[in-house]
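Heads up, one of the protein chains got dropped from this complex, but the rest are sitting where they should.
Going by the order they are written in, the chains are A, B, C, D and E; count residues from 1 in each one.
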Amino acid sequence: MTTAPARTTTVPVPTQSIYQTRVADYWNAEENPVNLELGRIDDLYHHHYGIGEADRSVLEEPDPELRKERITSELHRLEHAQAELLASHLGPLTPADRVFDAGCGRGGGSIVANLRHGCHADGVTISAKQCDFANEMARKRGVDDKVRYHHRNMLDTGFETGAYAASWNNESTMYVELELLFAEHARLLRRGGRYVTVTGCYNDTYGRASREVSLINAHYICDIHPRSEYFRSMAKNRLVPVHVEDLTAATIPYWELRKQADHLVTGIEDAFLDAYRNGSFQYLLIVADRV
Amino acid sequence: MTTAPARTTTVPVPTQSIYQTRVADYWNAEENPVNLELGRIDDLYHHHYGIGEADRSVLEEPDPELRKERITSELHRLEHAQAELLASHLGPLTPADRVFDAGCGRGGGSIVANLRHGCHADGVTISAKQCDFANEMARKRGVDDKVRYHHRNMLDTGFETGAYAASWNNESTMYVELELLFAEHARLLRRGGRYVTVTGCYNDTYGRASREVSLINAHYICDIHPRSEYFRSMAKNRLVPVHVEDLTAATIPYWELRKQADHLVTGIEDAFLDAYRNGSFQYLLIVADRV
Amino acid sequence: MTTAPARTTTVPVPTQSIYQTRVADYWNAEENPVNLELGRIDDLYHHHYGIGEADRSVLEEPDPELRKERITSELHRLEHAQAELLASHLGPLTPADRVFDAGCGRGGGSIVANLRHGCHADGVTISAKQCDFANEMARKRGVDDKVRYHHRNMLDTGFETGAYAASWNNESTMYVELELLFAEHARLLRRGGRYVTVTGCYNDTYGRASREVSLINAHYICDIHPRSEYFRSMAKNRLVPVHVEDLTAATIPYWELRKQADHLVTGIEDAFLDAYRNGSFQYLLIVADRV
Amino acid sequence: MTTAPARTTTVPVPTQSIYQTRVADYWNAEENPVNLELGRIDDLYHHHYGIGEADRSVLEEPDPELRKERITSELHRLEHAQAELLASHLGPLTPADRVFDAGCGRGGGSIVANLRHGCHADGVTISAKQCDFANEMARKRGVDDKVRYHHRNMLDTGFETGAYAASWNNESTMYVELELLFAEHARLLRRGGRYVTVTGCYNDTYGRASREVSLINAHYICDIHPRSEYFRSMAKNRLVPVHVEDLTAATIPYWELRKQADHLVTGIEDAFLDAYRNGSFQYLLIVADRV
Amino acid sequence: MTTAPARTTTVPVPTQSIYQTRVADYWNAEENPVNLELGRIDDLYHHHYGIGEADRSVLEEPDPELRKERITSELHRLEHAQAELLASHLGPLTPADRVFDAGCGRGGGSIVANLRHGCHADGVTISAKQCDFANEMARKRGVDDKVRYHHRNMLDTGFETGAYAASWNNESTMYVELELLFAEHARLLRRGGRYVTVTGCYNDTYGRASREVSLINAHYICDIHPRSEYFRSMAKNRLVPVHVEDLTAATIPYWELRKQADHLVTGIEDAFLDAYRNGSFQYLLIVADRV
Partner (left out) sequence: MTTAPARTTTVPVPTQSIYQTRVADYWNAEENPVNLELGRIDDLYHHHYGIGEADRSVLEEPDPELRKERITSELHRLEHAQAELLASHLGPLTPADRVFDAGCGRGGGSIVANLRHGCHADGVTISAKQCDFANEMARKRGVDDKVRYHHRNMLDTGFETGAYAASWNNESTMYVELELLFAEHARLLRRGGRYVTVTGCYNDTYGRASREVSLINAHYICDIHPRSEYFRSMAKNRLVPVHVEDLTAATIPYWELRKQADHLVTGIEDAFLDAYRNGSFQYLLIVADRV
């Protein structure tokens, strides 16, 4: 019978702004089944969307409970595939290496990285509740000596300069100013270190943020950046892209399936589908090197 | 019996993006009483909000029709006060001077400037319907020799370099990229010319865009900028502020009154009031010189 | 009977340049009645000009000594009004808050802030003599536990990062490079902190520095910046204007009165009046937030 | 029996620098079999390398002449695969669209684009001889009404602003300054237009240019850019990446095969293979949108 | 008996600012013997200072009139040496080349360049009177077919892009904003063209502008730039230094001699000598290439 370690939860994050407090409140209160139910399957709690072809036969399962279970399981498979894709781009890491998970939520991504590479991981979340939850999961798995979650501001972690071999944001860049974020990643990464993000961005080719993008912003209290802003801010912070991939088509099956999962929908599904389809929104993977 | 001049309406704007087409569609279709009813009073059609203390006694008018009429009239008085404030900052203009009204809507602002200074005015709107309407109003007033509206993109007007003594955006900057916008104003204004904007901006001191700001964006299909972006983009485009005024407190009475005007509300009133009150949103006047 | 605390005066400022040494020499030697006589009235020693309508009836006082006294008093009233205007923009401060007075001179501004908000104040001046004088005044008032003056370079204070709720320059920006100055303010202010300056700037709309502006520079060994430079440098240093006010008209009465005060004139009065009147010079208030 | 049209070859390029003259001299004189022999197969003359798995069985062909022929053919298949990959990223073009081929060499890329999309193409080369040759090929294919080659400087084409739906550089960016190049592409492309490049770049993660990269530079009189420079210059010129792919592994088979083709080697093969293998050099595809 | 050609003097310069009008007024009225007397010697009217060792024996000439004459002659020799130094850095020009003399004053520099290189010269001055005078001198010498003076703004000449092989400012940069000035030079110069300036600049190493520098500014209504500003602005405008030389020591003899020339002094001599000697001011030659 363990308790949450005092060090990560009793020191409150010096939250920089009222906005960040509201975001923290949101995630402290959040209990969406689409996050909790999926995580329960294997104790890998993700807070992001999925990619890849969906097995839509789960929708035809006649038994109602089993149907729910199969849909949940299928969505979890897709979100896990996304986490694995991200982790596969972190570079050739060794167990001695350290990685930084910026906006770690309930901690699934750091576990995936640790399972794959054996590396040390430091996750950071602005939500004390997520942080406690994630540390509890790490203890349950017996990896709390290598995987730790911290209740901190990802823009100002206080972590050691140049100590990280890789770092990432999995759908967490839309809560912060990119220049400040990439400055912190650039500071933490060693020369030659790898940065990865999977993110929704609005498409400058379409124009400014569409109505659908604004609805998503209102839903999550976030502020989705234009695609251009990622490359401009990376260029200013010595993060040089080496692989960029538009995952929009790959994520639509996840959303189509989720839309039909009555026990999991949050109401934002149509905004995502419409935004992806009308070209105003993109689901993007960016892999960059710290030079 | 006049007809709309072919030159301003039959040449379609080379709309740069799908986004802009959607914005144009919105304004071509828009028939909100809060714009049309108020404009009908004196044929000054504004598309912006009001400032100043409201005479709330109009709410107590017992006669229902008269009550509506008095509320409408009071709101118009407030929006007109805003237009007059803006026009009062255009500098000492002469009848020979030319001014540029970027995002002119149904044209009220250009008329106000012409009435005050006797100057020539060129208004630009992306909506062909607004453009026709505005030109019709100018003809009705007999000022169509000096006040003209053009169905064009305000980022790329094709107007003559250095030909304008003053220019402005009255609540129309949130539809465009500020760097492109201010580059065009800087190109059009003569050295020493004056630029003025009244705009809603989100407050960087609060943090990123709040939920309320995103709801406003979704409502109008716009993309409200942070306050910082105005000053950064002006600094890059030789527009130097000389007067900046926070009109937030001055605009709240307008919204409180409008919220109680059942015949005029559009449903966005609470988002504005909440955003202004929680500090995430500001109603700002910026007056700058082209140097 | 106290003595000046060693810590603030015996450690010489690591003066960065010969220029700064000359400026320090100037202020160490300066004993203008317009600063000393006015300060003596209530022990609030300001080194800036005044604003507001002047009571010109003091000039008609028949008794010569009384006339001097009344003029002195009226000018002090005007300079104090300026200090109060500045202090009124420092934001809602609490007694626990700390403020930074950059270029504090003989210390009046920090006292005004402390009287108004009860806050801690750290003033910085390059003149050891001003610093001693100011600390003596704080002791006399019994606020030396909260208000301290330091003999340091305002560009490199050595104070704690993020420790200040507000900071200002009252007519002291013309001695330093603005980019270095605003970088130091941005470093010292906490997120959401407030920066205020009242300053003379030359007007880019007029063109380059006029002859009158150069005469003022020669008089004070200063280097007045163009207005544009303030906004450009703030934009680079996360200082976002929220209120900008042209105080030129408001300061002219002070100069007109001072010009007729034979016991106080320094000889620079006409240069100021001419510069304000020919449009080449402006007296500006800028209020900005640290974001 | 046609002759080269006067308009493209008799007007000499106003060559900006001695360097460019030397580059033009190089290509006017160049008659490498690896370019000419491969092109002869189907009159698609490329000046770039290949990608994809090579059929190495061609090396075991016992008949010497047939062996040469089969190797030549296989290498051409690989270089054509590269051209097709590039063309597949030009976006959904229509026959009415116009594309710009910057550094077109003997013209293969423009033909590929025309064959695939039916679009108009304007190729530009600094070599008069390549230009004549390419135009002759277009006539032979009967597409000289749609595909034209111009003897011009790709940094200063004189073509119409905003007239192009897509543009590209296929291994021709290393001869020019990227900021000037991308400024010209940004000028020529319409809003939403697509830019594509396949290029060798040196890898900032490795460090500065390796000895092998310098040997390649000396061989071709070119100046290979670091990867970072592409993204920095694009960010300054409104070109926003949407797809970035490291083709290094995919191009190695081409070089391994070519190295064993005695009738085609130019002597630079080992430098390429060493540079790719030691991590100092990358073969990169960048696809970007003009916003 | 010739008349001034209408084209250069009857079209008034569209003076951009009140400041520029004052500068033009100053030079229209200026009749300092130190400019006129020296020019009369050989009809080479310069408006700049001299360099090189002075023959101080002229001061000992007993005959008062002859003494004046010899001093005048010696000072002219020194100012001419400066003009020759500048002209010697314009590069290997041919008679077919065209050069641009920005701020030409009474025209001596363009004549020097023409005599030395046989080239065409276009001088520009904001003073109509200087322009007429200079054109008259060119006619007198019979070089008005190659050397022409224009009454224009050097920031906006309207001359042809890329048409000039060399250009310069001889002590005329302190009247204008350097970024605008160098942008115009960069526009006018062909690739590889040469830009030269001789200028007084204030020394950033010393600090901000000293009192002496401000007195010089007040005297000439100019605004002397810091040394750093030259290199920063050149870097932004593709002007790359190839030769920089501190001429301070070389110009002091000129000032020492001039100070003792009672018939020529203007009263500013001590400010120059003090500024040069206390290290706050430098006399600098910068030679740069347009790349």
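Going forward, a residue touches a chain if its C-beta (ideal position, glycine included) is under 8 Å from a C-beta of that chain, and two chains touch if they have at least 3 such contacts.
Treat the numbers as computed from the prediction; the structure is a model and nothing was measured.
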item	value
Chains still shown that are in contact with the chain withheld from the display	A, C, D, E
Options D:222, D:273 or D:291, residue touching the unrepresented chain	D:222
Candidate in contact with the missing chain, chosen from D:58, D:209 or D:264	D:209
Sole residue of E:21, E:73, E:157 or E:205 that reaches the chain not shown, by the stated touch rule	E:205
Residue numbers in chain E that touch the chain omitted from display	192, 204-205, 227-228, 231-232, 234-235, 238, 240-246, 282, 289, 291
Chain A, residues in touch with the chain not shown (by the definition above)	191-192
Touch list for chain D against the chain that is not drawn	16-20, 22, 175-177, 205-211, 214-215, 217-218, 221-223, 278-280
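One rule holds in what follows: only the chains that are shown with their structure count from here on.
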item	value
Angle of the C-alpha superposing rotation, chain A to chain E, to the nearest 5 degrees	180
Option reproducing the contacts of C-E, where over half of them reappear, out of A-B, B-D or B-E	A-B
Farthest chain (mean CA position) relative to chain C	D
Mean-CA-position distance for chain D and chain C (Å)	63
Between chain C and chain A, distance of the C-alpha-averaged centres to the nearest whole Å	49
Junction residues of chain A, two or more chains touched	16-17, 205
Which pairs of chains touch, using the document's own definition	A-B, A-C, A-D, B-C, B-D, B-E, C-E, D-E
